[in-house]
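Here the complex is missing one protein chain, while the rest keep their positions.
What follows is chain A.
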């Protein structure tokens, strides 16, 4: 059960006087703890250490050890304890350092959190929030870098969200806490230092709907989480090359917002799914299938996918970069579907 924990180092200060994704997430936690006394945060190093990724830094001093609760390295026990506490009416937020470690708690997440409501005939609900990081990009090698959120989207009874922007980092937690069912929040590790301005009134956001982050008419680039910003960069380059790409941020991975996806494809007639996870049996496969099922006759080209290379993520930077989608890959795929060479 012991896995190497990598120290994250000090939190990056909000560059340019703005706020970081990490700080937005912390503000959301602080608000949740202040607003509802049933809320508590539990996980590995969330207290004295300040959070494995420094998200919960300072919260222990503010809210005390009862509500900012350091746990042993016992993923199954503390995730399951979160489920039990939620069953009893609390609103736990459980932090797992990375999705890789969540596999040690998979039994509790799948066999209990996701099933108790149905199996009890609706008598019990599990209003639990589980936060964890996902994704590559920090040279942490194969046991700390995978994108397994797509696996979790397979499971009925769970709700899966992926905040990719500062607004969503600030707002999704509260919406997740208000949900009577278990919600898993996947935070891509490369996003914590993302910085920008957040409107002063930023708060709860709708987590049911995908968002069009950039409108366009030639191709729909469908993505979420860590690859959103790479995809936006690709869209900028495509525009300078004469291709207007629409960028869709899924935000909610389960349930998928079919309506927004299909509306976009109906406008552009072409789709590229960008997903850092492996292609085989993936969320990108699901999205591609749904597009084919629902708007096949609107398509001018087969749906294309830009996914992670099917290898365990390697350590050296050049190999890691080559293993996951980069803006170049997205640009190339978009050109292929637009030119009909797909």
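Basically, a residue touches a chain if its C-beta (ideal position, glycine included) is under 8 Å from a C-beta of that chain, and two chains touch if they have at least 3 such contacts; residues count from 1.
By our rule, contacts and distances are computed from a predicted model.
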(request) Report the protein name recorded by UniProt for the chain absent from the figure; options are "Sulfurtransferase TusA", "NADH-quinone oxidoreductase subunit M", "ABC transporter permease" or "Pyruvate dehydrogenase E1 component subunit alpha". (result) "Pyruvate dehydrogenase E1 component subunit alpha"
(request) Using the touch definition up top, pick the residue from A:257, A:275 or A:320 that touches the left-out chain. (result) A:257
(message) For a quick check of understanding: of A:27, A:57 or A:90, which residue touches the chain that isn't displayed?
(response) A:90
(message) Give me the chain A residues in contact with the hidden chain, please.
(response) 1, 40, 66, 71-72, 74, 76-90, 92, 107-108, 111-112, 116-125, 156-157, 159, 179-181, 208-209, 255, 257, 259
